[in-house]
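All protein chains but one are shown at their positions in the complex.
Let's look at chain A:
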Amino acid sequence: MRNHGNADVSRRGLLLGAAASAALTATPRHGQAMPADADVPSAPHPGPVPIMNPVMNRVSLTVNGAAQTLEMDTRTTLLDALREHLRLTGTKKGCDHGQCGACTVIVDGRRINSCLTLAVMHEGGSVTTVEGLGTPAKLHPMQAAFVKHDGYQCGYCTPGQICSAVAVLDEIKAGIPSHVTASLTDAPQATNAEMRERMSGNVCRCGAYSNILEAMTEVAGQKMADQQNGRDPA
């Protein structure tokens, strides 16, 4: 493991720091319900709370093909690193809890919820966000299919849907089974049931699901045609 030099910490110290900040992220100290039947002091005042300065660390990763080095509070999620530090706001924060999929990005070829992972955990990683797929002037085929089939409404879940959709077709192509795959030995196909199952971590409250599936079906069909014709699918 490379020592980043900005903090004189041992490997063990780094791990502890990361674990502590993950725990802080996962369990906020506020917002707990209190019984209504009595005067309620907040949890017994435990005396002065130790004030800890943020643990800073440096992380180098590739985002949409460009090398980036960031100096960050270790509590920063990959999502906030993208949105607040790199100002790549195409990736959306819908719940910050891994419950909605709006923050889906592709890291080292696999889609993940970027809100559920700390940026410092991705040293040397390669991240593709919706901005890395295409631009308004040069849409990725999945982006173009979403426009054609109106696979979005408010647009807020859309980048996550598109990153997921692109990765889902790759997962199927790679033979990775899902909950609805009938046979673990046969190659899964891009059927409606497979795509719906695999996309179910991406919530669209506007309810564009039926249209998203049509967009994916078109791109999946195009991919198959391209493969048969020996072309490299986009």
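Heads up, the rule we're going with is that contacts are C-beta pairs under 8 Å (C-beta built on N, C-alpha and C of every residue); 3 or more make two chains touch, one makes a residue touch a chain; residues count from 1.
Just so we're on the same page, contacts and distances are computed from a predicted model.
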Name of the absent chain as recorded in UniProt (options "ABC transporter", "Oligopeptide transport system permease protein OppB (TC 3.A.1.5.1)", "Xanthine dehydrogenase YagR molybdenum-binding subunit" or "Fumarate reductase subunit D"): "Xanthine dehydrogenase YagR molybdenum-binding subunit"
Residue among A:N57, A:T129 or A:T181 touching the omitted chain: A:T129
Residue, one of A:T62, A:T89, A:S126 or A:Q222, that touches the chain absent here: A:T89
Touching residues on chain A - with respect to the absent chain: 24, 28-42, 45, 48-49, 51-54, 73, 75-76, 80, 83-84, 87-97, 99-100, 102, 129-131, 133-137, 139, 143-144, 146-148, 150, 152-159, 162, 192, 195-197, 199-213
